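Just one protein chain is left out here, and the rest sit where they should.
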Amino acid sequence: MSLKARVEATLFTTGKALTIEEISEIVKAPNEDLEEALLELIMDYSSRDGALEIDDEDGYVIQVKEEYFDIVESLMPIEMSENALKTLSAIAIKQPVLQSDLVNIIGMGVYDHINYLLGKELISKKPKGKSFMIKTTTKFNEYFKLTGDTKTLAQILDIQSKN
Amino acid sequence: MSLKARVEATLFTTGKALTIEEISEIVKAPNEDLEEALLELIMDYSSRDGALEIDDEDGYVIQVKEEYFDIVESLMPIEMSENALKTLSAIAIKQPVLQSDLVNIIGMGVYDHINYLLGKELISKKPKGKSFMIKTTTKFNEYFKLTGDTKTLAQILDIQSKN
Partner (left out) sequence: MNEIDKLDGIEILVNWAKSGEVDPWDVDIVKVTDMFLEKLFEIKQHNLRLTGRTLFFAAVLLKIKSDILEGLDPFKEVPVSSDFIDEHDIDEDFDEDDIYEDIRNTNIVSLENALARRTSTRKNRTRKVTLEDLIKQLRKLEEIENKQKVKRTEEKINTRRSYTHFTPDDILEMAHDEYIEDEIIKLQNTLTKLFESEEIIELNELTKSGMDRVSAYIALLFLASRSRIDLVQDEFYSDLYIIKEVG
(Lines give C-alpha, C1' and ligand atoms only; values in the text may rest on other atoms or scores of the structure.)
Protein backbone atom coordinates (compact mmCIF):
# COMPACT_ATOMS: atom_id res chain seq x y z
CA MET A 1 0.00 0.00 0.00
CA SER A 2 1.69 3.16 -1.20
CA LEU A 3 1.50 6.46 0.62
CA LYS A 4 0.38 8.05 -2.64
CA ALA A 5 -2.66 5.79 -2.76
CA ARG A 6 -3.47 6.43 0.90
CA VAL A 7 -3.35 10.16 0.20
CA GLU A 8 -5.60 9.65 -2.81
CA ALA A 9 -8.09 7.71 -0.68
CA THR A 10 -8.02 10.53 1.87
CA LEU A 11 -8.62 13.28 -0.67
CA PHE A 12 -11.38 11.30 -2.36
CA THR A 13 -13.13 10.52 0.92
CA THR A 14 -13.02 13.94 2.59
CA GLY A 15 -13.98 15.79 -0.57
CA LYS A 16 -12.74 19.12 0.73
CA ALA A 17 -9.49 21.03 0.46
CA LEU A 18 -7.03 19.69 3.04
CA THR A 19 -3.75 21.14 4.25
CA ILE A 20 -0.61 19.00 4.37
CA GLU A 21 -0.99 18.97 8.16
CA GLU A 22 -4.53 17.63 7.97
CA ILE A 23 -3.52 14.92 5.53
CA SER A 24 -0.54 14.08 7.71
CA GLU A 25 -2.81 13.53 10.68
CA ILE A 26 -5.01 11.13 8.73
CA VAL A 27 -2.40 9.02 6.96
CA LYS A 28 0.21 9.36 9.70
CA ALA A 29 3.17 10.30 7.56
CA PRO A 30 5.76 13.06 7.81
CA ASN A 31 5.20 16.23 5.76
CA GLU A 32 8.22 15.73 3.50
CA ASP A 33 7.03 12.29 2.39
CA LEU A 34 3.57 13.70 1.90
CA GLU A 35 4.77 16.54 -0.26
CA GLU A 36 6.47 14.06 -2.53
CA ALA A 37 3.42 11.80 -2.65
CA LEU A 38 1.16 14.75 -3.41
CA LEU A 39 3.40 15.97 -6.19
CA GLU A 40 3.43 12.52 -7.75
CA LEU A 41 -0.32 12.31 -7.42
CA ILE A 42 -0.81 15.70 -9.06
CA MET A 43 1.42 14.61 -11.93
CA ASP A 44 -0.40 11.27 -12.26
CA TYR A 45 -3.72 13.05 -12.56
CA SER A 46 -2.48 15.69 -14.98
CA SER A 47 -0.91 13.07 -17.25
CA ARG A 48 -4.25 11.34 -17.66
CA ASP A 49 -6.91 12.41 -20.04
CA GLY A 50 -9.61 12.15 -17.39
CA ALA A 51 -12.21 14.46 -15.90
CA LEU A 52 -10.47 14.80 -12.55
CA GLU A 53 -7.54 16.85 -11.33
CA ILE A 54 -5.91 17.70 -8.05
CA ASP A 55 -6.12 21.36 -7.15
CA ASP A 56 -3.48 22.71 -4.79
CA GLU A 57 -4.51 26.35 -4.77
CA ASP A 58 -5.90 26.52 -1.26
CA GLY A 59 -5.21 23.10 0.17
CA TYR A 60 -5.31 19.82 -1.74
CA VAL A 61 -8.54 18.56 -3.24
CA ILE A 62 -9.66 16.21 -6.02
CA GLN A 63 -12.00 18.07 -8.33
CA VAL A 64 -13.69 17.90 -11.70
CA LYS A 65 -11.87 19.87 -14.39
CA GLU A 66 -13.43 23.20 -15.30
CA GLU A 67 -14.41 21.95 -18.75
CA TYR A 68 -16.86 19.46 -17.18
CA PHE A 69 -18.37 22.03 -14.82
CA ASP A 70 -21.73 21.73 -16.57
CA ILE A 71 -22.07 18.22 -15.16
CA VAL A 72 -21.32 19.34 -11.61
CA GLU A 73 -23.72 22.24 -12.00
CA SER A 74 -26.52 20.04 -13.34
CA LEU A 75 -26.08 17.49 -10.54
CA MET A 76 -25.63 19.96 -7.69
CA PRO A 77 -27.18 23.26 -8.70
CA ILE A 78 -27.03 26.26 -6.41
CA GLU A 79 -29.71 28.74 -7.24
CA MET A 80 -28.82 32.23 -6.21
CA SER A 81 -29.55 35.75 -7.37
CA GLU A 82 -26.60 37.88 -8.43
CA ASN A 83 -27.19 40.13 -5.47
CA ALA A 84 -27.23 37.32 -2.94
CA LEU A 85 -24.02 36.06 -4.51
CA LYS A 86 -22.54 39.53 -4.12
CA THR A 87 -23.40 39.53 -0.42
CA LEU A 88 -22.00 36.03 -0.03
CA SER A 89 -18.76 37.19 -1.67
CA ALA A 90 -18.52 40.15 0.67
CA ILE A 91 -19.05 37.87 3.67
CA ALA A 92 -16.44 35.41 2.43
CA ILE A 93 -13.91 38.18 1.90
CA LYS A 94 -14.50 40.06 5.14
CA GLN A 95 -15.50 37.30 7.54
CA PRO A 96 -16.12 37.33 10.39
CA VAL A 97 -18.13 40.42 9.59
CA LEU A 98 -20.84 42.37 11.40
CA GLN A 99 -24.24 42.46 9.75
CA SER A 100 -24.24 46.24 10.29
CA ASP A 101 -20.98 46.54 8.31
CA LEU A 102 -22.50 44.51 5.47
CA VAL A 103 -25.43 46.91 5.33
CA ASN A 104 -22.90 49.72 4.87
CA ILE A 105 -21.18 47.92 2.03
CA ILE A 106 -24.09 46.34 0.16
CA GLY A 107 -27.17 48.23 1.29
CA MET A 108 -30.47 47.28 2.89
CA GLY A 109 -31.01 44.34 0.56
CA VAL A 110 -28.48 42.53 2.69
CA TYR A 111 -31.13 41.40 5.19
CA ASP A 112 -32.96 39.37 2.55
CA HIS A 113 -29.73 37.90 1.23
CA ILE A 114 -28.62 36.93 4.73
CA ASN A 115 -31.88 35.13 5.40
CA TYR A 116 -31.62 33.34 2.11
CA LEU A 117 -28.00 32.34 2.69
CA LEU A 118 -28.81 31.18 6.23
CA GLY A 119 -31.55 28.98 4.78
CA LYS A 120 -29.05 27.48 2.38
CA GLU A 121 -26.69 26.85 5.30
CA LEU A 122 -23.94 28.75 3.52
CA ILE A 123 -23.47 31.26 6.35
CA SER A 124 -24.05 31.33 10.10
CA LYS A 125 -24.79 34.26 12.36
CA LYS A 126 -24.36 34.84 16.07
CA PRO A 127 -25.48 37.85 18.14
CA LYS A 128 -22.67 40.30 18.76
CA GLY A 129 -23.44 43.51 20.57
CA LYS A 130 -26.38 45.15 18.84
CA SER A 131 -25.70 43.40 15.54
CA PHE A 132 -24.78 39.90 14.36
CA MET A 133 -21.42 38.40 13.55
CA ILE A 134 -21.59 36.54 10.27
CA LYS A 135 -19.29 33.99 8.73
CA THR A 136 -19.36 31.24 6.16
CA THR A 137 -19.97 27.58 6.98
CA THR A 138 -18.34 24.26 6.16
CA LYS A 139 -20.95 23.81 3.46
CA PHE A 140 -19.84 27.09 1.93
CA ASN A 141 -16.30 25.76 1.75
CA GLU A 142 -17.52 22.63 0.06
CA TYR A 143 -19.30 24.61 -2.62
CA PHE A 144 -17.25 27.77 -3.10
CA LYS A 145 -13.80 29.18 -3.04
CA LEU A 146 -12.50 32.72 -3.32
CA THR A 147 -10.63 33.52 -6.47
CA GLY A 148 -8.21 36.19 -7.50
CA ASP A 149 -6.56 38.59 -5.17
CA THR A 150 -8.73 38.48 -2.06
CA LYS A 151 -6.51 41.01 -0.33
CA THR A 152 -7.25 43.62 -2.98
CA LEU A 153 -10.95 42.89 -2.78
CA ALA A 154 -10.88 43.20 0.98
CA GLN A 155 -9.09 46.55 0.75
CA ILE A 156 -11.52 47.88 -1.80
CA LEU A 157 -14.42 46.73 0.39
CA ASP A 158 -12.80 48.62 3.24
CA ILE A 159 -12.71 51.81 1.21
CA GLN A 160 -16.37 51.30 0.35
CA SER A 161 -17.51 50.91 3.91
CA LYS A 162 -15.55 54.02 4.94
CA ASN A 163 -17.39 56.16 2.41
CA MET B 1 -14.17 16.39 -24.29
CA SER B 2 -14.50 12.65 -24.35
CA LEU B 3 -17.62 10.80 -23.28
CA LYS B 4 -15.43 8.72 -20.97
CA ALA B 5 -14.39 11.85 -19.07
CA ARG B 6 -17.97 13.10 -18.89
CA VAL B 7 -19.00 9.77 -17.40
CA GLU B 8 -16.12 9.99 -14.93
CA ALA B 9 -17.22 13.50 -13.87
CA THR B 10 -20.76 12.17 -13.41
CA LEU B 11 -19.73 9.21 -11.26
CA PHE B 12 -17.39 11.39 -9.19
CA THR B 13 -20.01 14.05 -8.50
CA THR B 14 -22.92 11.71 -7.82
CA GLY B 15 -21.02 9.56 -5.36
CA LYS B 16 -23.44 6.64 -5.51
CA ALA B 17 -24.06 3.69 -7.78
CA LEU B 18 -25.79 4.74 -11.01
CA THR B 19 -27.45 2.60 -13.66
CA ILE B 20 -26.57 3.03 -17.32
CA GLU B 21 -29.96 4.70 -17.79
CA GLU B 22 -29.28 7.24 -15.06
CA ILE B 23 -25.85 8.07 -16.51
CA SER B 24 -27.37 8.32 -19.96
CA GLU B 25 -29.84 10.90 -18.72
CA ILE B 26 -27.07 13.06 -17.27
CA VAL B 27 -24.49 12.91 -20.06
CA LYS B 28 -27.05 12.59 -22.86
CA ALA B 29 -25.49 9.71 -24.73
CA PRO B 30 -26.90 6.43 -26.05
CA ASN B 31 -26.47 3.32 -23.92
CA GLU B 32 -24.17 1.52 -26.39
CA ASP B 33 -21.67 4.39 -26.39
CA LEU B 34 -21.92 4.56 -22.62
CA GLU B 35 -21.20 0.88 -22.19
CA GLU B 36 -18.04 1.29 -24.20
CA ALA B 37 -16.99 4.39 -22.27
CA LEU B 38 -17.66 2.68 -18.96
CA LEU B 39 -15.66 -0.37 -19.96
CA GLU B 40 -12.72 1.83 -20.94
CA LEU B 41 -13.03 3.77 -17.70
CA ILE B 42 -13.05 0.58 -15.63
CA MET B 43 -9.94 -0.62 -17.44
CA ASP B 44 -8.22 2.75 -16.98
CA TYR B 45 -8.83 2.64 -13.26
CA SER B 46 -7.78 -0.97 -12.84
CA SER B 47 -4.55 -0.42 -14.77
CA ARG B 48 -3.51 2.27 -12.30
CA ASP B 49 -1.92 1.65 -8.98
CA GLY B 50 -4.26 4.08 -7.24
CA ALA B 51 -6.69 3.95 -4.36
CA LEU B 52 -9.81 4.19 -6.49
CA GLU B 53 -11.73 1.71 -8.57
CA ILE B 54 -14.97 1.56 -10.46
CA ASP B 55 -17.38 -0.98 -9.09
CA ASP B 56 -19.99 -2.28 -11.52
CA GLU B 57 -21.61 -4.86 -9.32
CA ASP B 58 -24.81 -3.01 -8.49
CA GLY B 59 -24.68 0.03 -10.76
CA TYR B 60 -21.55 2.00 -11.53
CA VAL B 61 -19.72 3.87 -8.79
CA ILE B 62 -16.23 5.24 -8.16
CA GLN B 63 -15.10 3.95 -4.79
CA VAL B 64 -12.04 3.51 -2.61
CA LYS B 65 -10.49 0.07 -2.89
CA GLU B 66 -11.15 -2.28 0.00
CA GLU B 67 -7.53 -2.18 1.16
CA TYR B 68 -7.84 1.55 1.95
CA PHE B 69 -11.17 1.20 3.66
CA ASP B 70 -9.75 2.06 7.06
CA ILE B 71 -9.42 5.62 5.78
CA VAL B 72 -13.00 5.72 4.52
CA GLU B 73 -14.32 4.28 7.77
CA SER B 74 -12.62 6.92 9.84
CA LEU B 75 -13.52 9.88 7.63
CA MET B 76 -16.95 9.24 6.19
CA PRO B 77 -20.21 9.07 8.11
CA ILE B 78 -22.41 6.01 7.54
CA GLU B 79 -25.49 6.27 5.38
CA MET B 80 -28.02 5.61 8.15
CA SER B 81 -28.50 7.13 11.56
CA GLU B 82 -26.86 5.43 14.49
CA ASN B 83 -30.26 4.73 15.99
CA ALA B 84 -31.55 3.04 12.85
CA LEU B 85 -28.42 0.89 12.91
CA LYS B 86 -29.11 0.04 16.56
CA THR B 87 -32.56 -1.20 15.62
CA LEU B 88 -31.16 -3.12 12.67
CA SER B 89 -28.59 -4.83 14.88
CA ALA B 90 -31.30 -5.76 17.40
CA ILE B 91 -33.36 -7.30 14.60
CA ALA B 92 -30.33 -9.12 13.22
CA ILE B 93 -29.49 -10.78 16.49
CA LYS B 94 -33.03 -11.48 17.80
CA GLN B 95 -34.81 -12.37 14.61
CA PRO B 96 -37.49 -13.34 14.07
CA VAL B 97 -38.59 -10.69 16.53
CA LEU B 98 -41.91 -9.03 17.34
CA GLN B 99 -42.14 -5.32 16.67
CA SER B 100 -43.61 -4.91 20.17
CA ASP B 101 -40.51 -6.56 21.66
CA LEU B 102 -38.31 -4.14 19.71
CA VAL B 103 -40.25 -1.21 21.15
CA ASN B 104 -39.46 -2.58 24.62
CA ILE B 105 -35.77 -2.82 23.83
CA ILE B 106 -35.16 0.32 21.77
CA GLY B 107 -38.11 2.60 22.50
CA MET B 108 -40.73 4.35 20.41
CA GLY B 109 -38.19 5.51 17.81
CA VAL B 110 -38.30 1.96 16.49
CA TYR B 111 -41.30 2.69 14.26
CA ASP B 112 -39.36 5.25 12.23
CA HIS B 113 -36.31 3.00 12.01
CA ILE B 114 -38.41 0.06 10.86
CA ASN B 115 -39.99 2.14 8.09
CA TYR B 116 -36.55 3.34 7.01
CA LEU B 117 -35.11 -0.19 7.02
CA LEU B 118 -38.14 -1.54 5.15
CA GLY B 119 -37.52 1.14 2.52
CA LYS B 120 -33.95 -0.04 2.18
CA GLU B 121 -35.27 -3.60 1.93
CA LEU B 122 -32.92 -4.70 4.69
CA ILE B 123 -35.79 -6.12 6.77
CA SER B 124 -39.25 -7.55 6.15
CA LYS B 125 -42.34 -7.58 8.39
CA LYS B 126 -45.41 -9.79 8.54
CA PRO B 127 -48.49 -9.44 10.77
CA LYS B 128 -48.37 -11.72 13.80
CA GLY B 129 -51.12 -11.47 16.40
CA LYS B 130 -51.49 -7.86 17.36
CA SER B 131 -47.93 -7.01 16.33
CA PHE B 132 -45.56 -7.73 13.43
CA MET B 133 -42.90 -10.35 13.07
CA ILE B 134 -39.69 -8.81 11.75
CA LYS B 135 -36.59 -10.36 10.23
CA THR B 136 -33.70 -9.45 7.98
CA THR B 137 -33.77 -10.05 4.24
CA THR B 138 -31.46 -11.56 1.65
CA LYS B 139 -30.50 -8.02 0.80
CA PHE B 140 -29.33 -7.58 4.38
CA ASN B 141 -26.97 -10.52 3.93
CA GLU B 142 -25.73 -9.11 0.64
CA TYR B 143 -25.26 -5.66 2.15
CA PHE B 144 -23.08 -6.97 4.95
CA LYS B 145 -21.51 -9.60 2.76
CA LEU B 146 -22.79 -12.35 5.05
CA THR B 147 -22.79 -15.62 3.22
CA GLY B 148 -24.78 -17.74 5.64
CA ASP B 149 -27.66 -16.76 7.87
CA THR B 150 -27.38 -14.62 10.97
CA LYS B 151 -25.81 -17.52 12.78
CA THR B 152 -22.74 -16.35 10.97
CA LEU B 153 -23.18 -12.99 12.62
CA ALA B 154 -23.58 -14.65 15.99
CA GLN B 155 -20.49 -16.73 15.29
CA ILE B 156 -18.53 -13.63 14.37
CA LEU B 157 -19.61 -12.06 17.65
CA ASP B 158 -18.59 -15.19 19.52
CA ILE B 159 -15.18 -15.32 17.91
CA GLN B 160 -14.65 -11.64 18.58
CA SER B 161 -15.57 -11.84 22.25
CA LYS B 162 -13.24 -14.77 22.76
CA ASN B 163 -10.35 -12.78 21.39
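To keep things simple, chains are lettered A and B as they appear, and every chain counts its residues starting from 1.
Keep in mind that, in the parts below, a contact is a pair of C-beta atoms (placed from the backbone, for glycine too) under 8 Å apart; a residue touches a chain by one contact, two chains touch by 3 or more.
Predicted model, so just to flag it, every value in this text is computed and none were measured.
Q: Which residue among B:I20, B:M80, B:L98 or B:L118 touches the omitted chain?
A: Going through B:I20, B:M80, B:L98 or B:L118 one by one, B:M80 is the residue touching the chain not shown.
Q: Which is it among A:V61, A:V97 or A:I134 that touches the chain not included here?
A: Of all options in A:V61, A:V97 or A:I134, contact with the hidden chain holds for A:V61.
Q: Spell out, residue by residue, where the missing chain touches chain A.
A: Given the touch definition above, chain A has residues 15-17, 55, 61-66, 68-69, 72-73, 75-76, 78, 82, 85-86, 88-90, 92-93, 142-153, 155-157, 159-160, 163 touching the missing chain.
Q: When the complex is taken as a whole, what residues of chain B touch the one chain not shown?
A: Within chain B, the residues that touch the unshown chain are 12-16, 69, 72-73, 76-80, 82, 85-86, 88-90, 92-93, 105, 143-146, 153, 156-157, 160.
Definition applied: only the chains that are shown with their structure count from here on.
Q: Round to the nearest whole Å and give the separation of the Cα centres of chain A and chain B.
A: About 30 Å separates the centre of chain A from that of chain B.
Q: Inside the complex, what are the residues of chain B that reach chain A?
A: 1-2, 4-6, 8-10, 12-14, 26-27, 44, 48-52, 62, 64-65, 67-68, 71-72, 74-76
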